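With one protein chain removed, the remaining protein chains of the complex are shown where they sit.
A, B and C label the chains in the order they appear, each numbered from 1.
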Amino acid sequence: MNYKNILTEVFEETQEFKHLGESVSYIPELAKVNPNQYGVYLQTIKGESVGLGDYTTPFSIQSISKVFTLAMGFSILGEKLWDRIGVEPSGNRFNSIIQLEIEKGIPRNPLINAGAIVVSDILISHLRNPLKEYLEFVRRLSKCPNIDYNKSIAKSEKDYGYLNAAITNMLKHYGNINNDIDDVLSFYFHQCAIMMNCQQLTQAFLPFANHTEDFSFNTINLTSSQVKRINAIMLTCGFYDESGEFSYRVGLPGKSGVGGGISAICPQEYAVTVWSPRLNKKGNSVLGMKALELLTTKTKLSIF
Amino acid sequence: MNYKNILTEVFEETQEFKHLGESVSYIPELAKVNPNQYGVYLQTIKGESVGLGDYTTPFSIQSISKVFTLAMGFSILGEKLWDRIGVEPSGNRFNSIIQLEIEKGIPRNPLINAGAIVVSDILISHLRNPLKEYLEFVRRLSKCPNIDYNKSIAKSEKDYGYLNAAITNMLKHYGNINNDIDDVLSFYFHQCAIMMNCQQLTQAFLPFANHTEDFSFNTINLTSSQVKRINAIMLTCGFYDESGEFSYRVGLPGKSGVGGGISAICPQEYAVTVWSPRLNKKGNSVLGMKALELLTTKTKLSIF
Amino acid sequence: MNYKNILTEVFEETQEFKHLGESVSYIPELAKVNPNQYGVYLQTIKGESVGLGDYTTPFSIQSISKVFTLAMGFSILGEKLWDRIGVEPSGNRFNSIIQLEIEKGIPRNPLINAGAIVVSDILISHLRNPLKEYLEFVRRLSKCPNIDYNKSIAKSEKDYGYLNAAITNMLKHYGNINNDIDDVLSFYFHQCAIMMNCQQLTQAFLPFANHTEDFSFNTINLTSSQVKRINAIMLTCGFYDESGEFSYRVGLPGKSGVGGGISAICPQEYAVTVWSPRLNKKGNSVLGMKALELLTTKTKLSIF
Partner (left out) sequence: MNYKNILTEVFEETQEFKHLGESVSYIPELAKVNPNQYGVYLQTIKGESVGLGDYTTPFSIQSISKVFTLAMGFSILGEKLWDRIGVEPSGNRFNSIIQLEIEKGIPRNPLINAGAIVVSDILISHLRNPLKEYLEFVRRLSKCPNIDYNKSIAKSEKDYGYLNAAITNMLKHYGNINNDIDDVLSFYFHQCAIMMNCQQLTQAFLPFANHTEDFSFNTINLTSSQVKRINAIMLTCGFYDESGEFSYRVGLPGKSGVGGGISAICPQEYAVTVWSPRLNKKGNSVLGMKALELLTTKTKLSIF
């Protein structure tokens, strides 16, 4: 497979959609980002790599972080994790509080806000220094020791994070948060506020594609079967209420963030990240969705 | 009408139900109250009065306070109040957060938690010292200058008030709270934590029954038409998702609280308060519901 | 009280709103009615009466019929009626099917479609000739032996009544319909398709206002207490999800229909009907709502 040629075609053919969509508006620090940026980076498990456009520009990874915290929580609790969170797609917007009330404080899955907040609570309960250990894990995964938090984005999210505060209070009401609400939210906002570029994210997702290799980073260890299960959750739950659409059009496990990034993996083949801040109405990057659809169409490779 | 005889009959005939229901459990300070207490106090606008049982024992008025804050908010904003709150029955449990998400942060009515929290926010915005002015208003209404907050109940509610915190954050998310969330919640919890007995509550509700008289207490003034509109809201919204049942069985405007109190009025005739801490599944006093049903059956007087 | 002068004022002052709203569109036969008609008729229990505008023009009573069938069902089953229907306001649009699924086939109240369909089923089970006996009852109530069904409207409703068919099937699924679905629907559509004018409807509602008099028409008998309970249900449930608004602005028990009619009663005082086909977004007559609000404001008489 000539990924360089294919990705170049994809990058060119998607240029015409560059002005569709709007960047996120409810987090002021994110609203400042130049919306016309567009980068993509693919790396195969055999070591080939292609980068195009703004693939070295760091952006706020936002909800892509939920894959990293899920890996941590799953490594710590194993199947016991599912006593506190489900694995079903939500069929609702990413921050819907309705489901939480109906389902009595058990979030649908770990890749929506409520679920990731419960994972944050778990990490706080089990780690000595969650902020430090989370950052260390991400640095090791991506082989990049200089990745760091963007404090002003973390603060901006906190200042406008009333919905996440509502969710956390609901979870606490139902007994599904053990730690102090402010601590949980602060950790959660920091997770989202890490800055990474396409290359770093692709590197960090490669171990999920390459699950027959050891998944062992710092104290975080997963079996091949566990990595595959995280991939399964990405497939059914990674794109909020557009997960079915992504599965249908692209056919790869992946995760999006409102910063405009999407990382996805083709098992035993490659990891890829696309970044462009303009989002569709479901909160997913317009160009990210289109580029990845074109990629699996041209390569004729998906999980199905 | 011989209210003394009728109320005595009601009091005796309801004794058999004294052990039905459970007192509220989620506010530890309230769970400590002896659940077997039962008091009733009726006063006519002509000046007759009857008190039976534990009618001089103070209890936590809880949501009955929502009528007092509604009167204050309505006096301050008039019809503009309805830009921020509706007047429709909720058809749901008193603290449901689902409706708030569906209706984008506009609470259904001022007598459910979300609505009363918005009223609290309004009072904070318009009053120099809300805690003091609210207490002053209630003292004047009930002609009892020694009514006061129970600080330990207020604290107990705050410590376990995650659902109300969730609601307030949701309201803030939708732009329907202008003040600091902690300030709003603290004021709200204090309103609920006032201690009054049946006699004092009945006195405080008498001006709602007697709406052709001036309603003017401290700086809070309402026209006869406005008082009648508050009565209308009590009728349709005063008993959470049992409002229809209360209207059907009793036929009087009223308001209940999870402390076990129910105050109700018969326009141009009387006000009445029943108190007993055991609640039915909808959060309303078992004996309160039964006693008032019997009262309007025996007097053949209701608003219908 | 000079009702003639007051009603004349009301009629004149509301003329300016005559072009607001739209008549119902989903029942083709109703959509043909001239939307600019406007009539009002009030009659006191002492015998005074005032009629203005198009008060002798017959129109399709639609959901106002639900009060008549409720009276019949309540007369037949008494309190057992509530084993199959609730008495709580719905907080939702008049034909919402969501509530029915959540509440396992028990309609919220008898004045929404689902509730009235269950009442129809009950009448079919208990009456020898439901269509004939219903018509007889309405004729007696309104003292008008020439009231009749409009067959073409009944047919038009059936032809486009998929939502009501969906509701009836849901009710049957939950075991709350005993008769054949087509029979129940046909009877239900005929109830709605009766033609009456303001004067006849006012006459038919007068016994609900005058509940200390015998309520006994053909085989349908209600006690004073039962009539008051029907009034209570009208107050909390008579205007779909605008019941709170009607209670707040008007303060009388009443019932509206999508044909543009509203009938209301002031207990021990009068019954009144306003008719104008243009509806607001909630499905209630714009002029009906305004006229009745003005009426109770000017008379200073409401139930509160």
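Throughout what follows, contacts are C-beta pairs under 8 Å (C-beta built on N, C-alpha and C of every residue); 3 or more make two chains touch, one makes a residue touch a chain.
Since we're looking at a predicted model, the values are computed, not measured.
K.L.:
Mind giving the shown chains that are in contact with the missing chain?
P.N.:
A, C
K.L.:
For the chain that's not shown, point to the residue among A:H126, A:K155 or A:R229 touching it.
P.N.:
A:R229
K.L.:
In the full complex, which bits of subunit A touch the chain not displayed? Write them out.
P.N.:
Residue positions of subunit A that touch the missing chain: 86-92, 99, 108-109, 211, 224-225, 228-229, 231-233, 235-237, 241-245, 247-248, 251, 253, 267, 297, 300, 302-304.
K.L.:
Quickly run down the residues of subunit C that touch the omitted chain.
P.N.:
Against the missing chain, subunit C presents residues 96-98, 101-102, 162-163, 165-167, 169-170, 172-173, 181.
We take it that only the chains that are shown with their structure count from here on.
K.L.:
Drawing the touching chains as a network, do you get a line, a ring, a star, a complete graph or other?
P.N.:
Its topology is that of a line.
K.L.:
Fit subunit A to subunit C on CA atoms, both being copies of the same sequence, and give the resulting rotation angle in degrees, nearest 5.
P.N.:
Result for this pair is 180 degrees.
K.L.:
If you average the Cα atoms of each chain, whose average lands nearest the overall Cα average?
P.N.:
B
K.L.:
Examine where the copies subunit B and subunit C touch and state whether the two sides share over half of their residue numbers (same) or under half (different).
P.N.:
Same residues, largely: of all residue numbers at this interface, over half are found in both copies.
K.L.:
Where the centres are mean C-alpha positions, what is the separation of subunit A from subunit B, in Å?
P.N.:
Distance between chain centres, rounded to whole Å: 47 Å.
K.L.:
Give, as an integer number of Å, the spacing between the C-alpha centres of subunit C and subunit B.
P.N.:
For subunit B versus subunit C, the centre distance works out to 32 Å.
K.L.:
Quick check: what residues of subunit A touch more than one other chain, meaning two or more?
P.N.:
As it turns out, subunit A has no residue touching two or more other chains.
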